[in-house]
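Moving on, here comes chain A:
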Amino acid sequence: MTEAATCRPPRPQAVYFFATCVVDQFFPGAGLDAIRLLEREGITVHFPENQTCCGQPAYTSGFHDEARRVARAQLELFPEPWPIVVPSGSCAGMMKHHYPALFAADPALTAKAVAVSARVYEFTEFLVTVLGITLEDRGGPTKVVLHTSCSARREMGVHLTGRALLGQLNQVSVAQQEHEAECCGFGGTFSVKHPEISGAMVQDKVNALRATGAERVVSADCGCLMNILGHAAWKDRQEGRTRPSLPGEHIATFLLKRTGGAQ
Partner candidate 1 sequence: MSEKPLHFMPTEGFRERSKAVVENEFLQKSFRAAMDFLMTKRAAQFPDADELESLRRLGERIRQNSLDKLPALLTQLETNLTRNGIHVHWAENADQANAIILDICKKHGAKRMVKGKSMVSEEIEFNHAAEAAGVEAIETDMGEYILQLAGEKPSHIIMPAIHKTKQQIAKLFAEQIPGVAYTEDVDALIQIGRTVLRQKFLEADIGLSGVNFAVAETGTLCLVENEGNGRLSTTAPRVHVAITGIEKVVEKLEHVPPLFSLLTRSATGQAVTTYFNMISKPRQPGEKDGPEEVHLVLLDNGRTQPYADEELRKTLQCIRCGACMNHCPVYTHIGGHAYGTTYPGPIGEIISPHLMGLEATATLPSASSLCGACGEVCPVKIPIPDLLVRLRSEINSKPGSGSPLQGQGAGYSRLMTAVWRGWAAIYANPAFYRLYSWLVSRFNWLTPAGQGGWTSVRTPLRPAPKRLRDLLAERE
Partner candidate 2 sequence: MRRTDSPHPGVASRPDGGSARDRILARLKAAQAGGRYPTPAAGEWYGPRDRNESPAERARRFQANMEAARAEVYRVNDGNWVEKLREILAAKGLTNLLLAPATPHGRLARQGLTGGAVACLAYDRPIEAWKPALFNDVQASLTAARGAIAETGSLILWPDADEPRLMSLVPPVHIVLVDAGTIHATFFDALQAENWAAGLPTNALLISSPSKTADIQQTLAYGAHGPKELVVLLKEVA
């Protein structure tokens, strides 16, 4: 990581944490663990109370006015020049890559959107490229498999950071799944609009993850986790298993647990 270290931006004292609606409502533990991990690094984490959602669900569904209304409400949440850390590649991708175009019709809002997007970091990206975090593994030997979201991989280009973080944990081996770069089939409303196709995709994904023999799957995107864990649990139920065959969690939770908690 020496190369990253040399071109790393200055270490901030404080950050904004944009939790995303999915984390706020469905994976609050992951959000809390991400915040704890940042705080353990000596960063003051600000959680803007008025945050709701980045607007992506409406945007990708083709309801751009509605997406704009919601995104507009987020633009005012970050007055200080602190980085904005987002524990999701796809929401970070929305804010970083689509906000400027979403407000293209209004120069003042475009400027605001550009200013926000420039400060957006996906969580694992922030730990690696900004903080240059060093992790000390305190857990026993285990094997995990990492699923990186398509947005993190292709939109944010941060598919290596999650792997780099897990690579710092001495007792953790990271399994290699088949078709690693292939989408899990979530795709927001795609999973509801085209359930058969989405279902076939998540089935392949879960099979590939399980075939590695990993004890759990970790991911930096809760959308993918909802999909993957939801299918794995459904399959367990179908096949009468009482113990989850593929448990999983947000990478923040896993990292925090492995490195001794919040201290």
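The definition used in the following text is that a residue touches a chain if its C-beta (ideal position, glycine included) is under 8 Å from a C-beta of that chain, and two chains touch if they have at least 3 such contacts; residues count from 1.
The set was built so that all candidates are chains of the complex that A comes from, given by their letters.
Owing to the predicted nature of the structure, the values given are computational and were not obtained by experimental measurement.
**Q** Which candidate, 1 or 2, sits against chain A in this complex?
**A** 1
**Q** Touching candidate 1 in the complex: which residues of chain A?
**A** Listed in rising order, the residues are 19, 21, 23-29, 31-32, 35, 47, 49-53, 55, 57-67, 69-70, 72-73, 150-151, 153-155, 181-183, 185-204, 226-227, 230-231, 233-235, 237.
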